[in-house]
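With one protein chain withheld, the remaining protein chains of the complex are depicted in position.
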Amino acid sequence: MADKEDNIKRLKTIEGHIRGVQRMIGDDIYCIDVIRQINAIQSALNKISINILDSHLNSCLISAVRGDDIDEREKVLREIVDVFEAATKV
Amino acid sequence: MADKEDNIKRLKTIEGHIRGVQRMIGDDIYCIDVIRQINAIQSALNKISINILDSHLNSCLISAVRGDDIDEREKVLREIVDVFEAATKV
Amino acid sequence: MADKEDNIKRLKTIEGHIRGVQRMIGDDIYCIDVIRQINAIQSALNKISINILDSHLNSCLISAVRGDDIDEREKVLREIVDVFEAATKV
Partner (left out) sequence: MADKEDNIKRLKTIEGHIRGVQRMIGDDIYCIDVIRQINAIQSALNKISINILDSHLNSCLISAVRGDDIDEREKVLREIVDVFEAATKV
């Protein structure tokens, strides 16, 4: 599946980015620049979460909502609220 | 509907909280304490967004996913991803 | 002080915005539009926190860092880290 490969590729890029941050810290690069790179990595991870959520809604959620298993449906809807809550807790 | 009344009540409480922060600023209360109160208000608002999302998933989304209007279904699913993205953009 | 008045004015605008959201909920406006308005209010509050942090750094923090009271200095620096942590906890 295209999305799957795309997300794995993005994660490999992030891995390289994280090794870059290790080198920055090892080389005593200015703290604020390191924090900015970490921020960029967090954004890149966020993009992957959003991609996964998108495909989840368009597959598992549709099946669960159309299916007859009320417990399963409630579980799937509850999880989306939980994920939103976990991602946004201020 | 209970949820609706509950959310309006929470917003009234937040209104009072915001007036409190205005007084804090007017009275030159220590900056960090003001920031903490604003942070608490943001959390309280987040709780309302989560409540609304929860009831949205359990009503509009279920109807849209079970309905025959593909455009409507895609719109509803897309909006959830957008809301998640808007709420989490780092 | 200009900043102080500006922040109080912004909070008054936010109060009006929150009353608007109460009306939206009372009038059964579409959930996603309500969530978007709450999101806008959170951004507006964030802007105020940033303004306050900015003036805090340029006044209290400078005094504390230049002063001789080590405990006070450590407290002020610790608070900034705490505020950052509270605002960003994922």
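In order of appearance the chains are A, B and C, and numbering begins at 1 in each one.
As a convention for this text, a residue touches a chain if its C-beta (ideal position, glycine included) is under 8 Å from a C-beta of that chain, and two chains touch if they have at least 3 such contacts.
Keep in mind the model is a prediction, meaning the values are calculated, not measured.
Mapped onto subunit C, the interface with the missing chain covers residues 39, 42-43, 46, 49-50, 53-54, 57-58, 61-62, 65-66, 73, 77, 80-81, 83-85, 87-90. Although one chain is not drawn, its touching partners on subunit A can still be listed: residues 4, 7-8, 11-12, 14-15, 18-19, 21-22, 25-26, 28, 30-32, 34-36, 38-39, 41-42, 45-46, 48-49, 52-53, 55-56, 60, 79, 83, 86-87.
Basically, only the chains that are shown with their structure count from here on.
One simple way to say how far apart two chains are is to compare their mean CA positions; for subunit A and subunit C this gives 27 Å. Taking the mean of the C-alpha atoms as each chain's centre, subunit B and subunit C sit 16 Å apart. Residue positions 42, 87, 89-90 of subunit A each touch two or more of the other chains.
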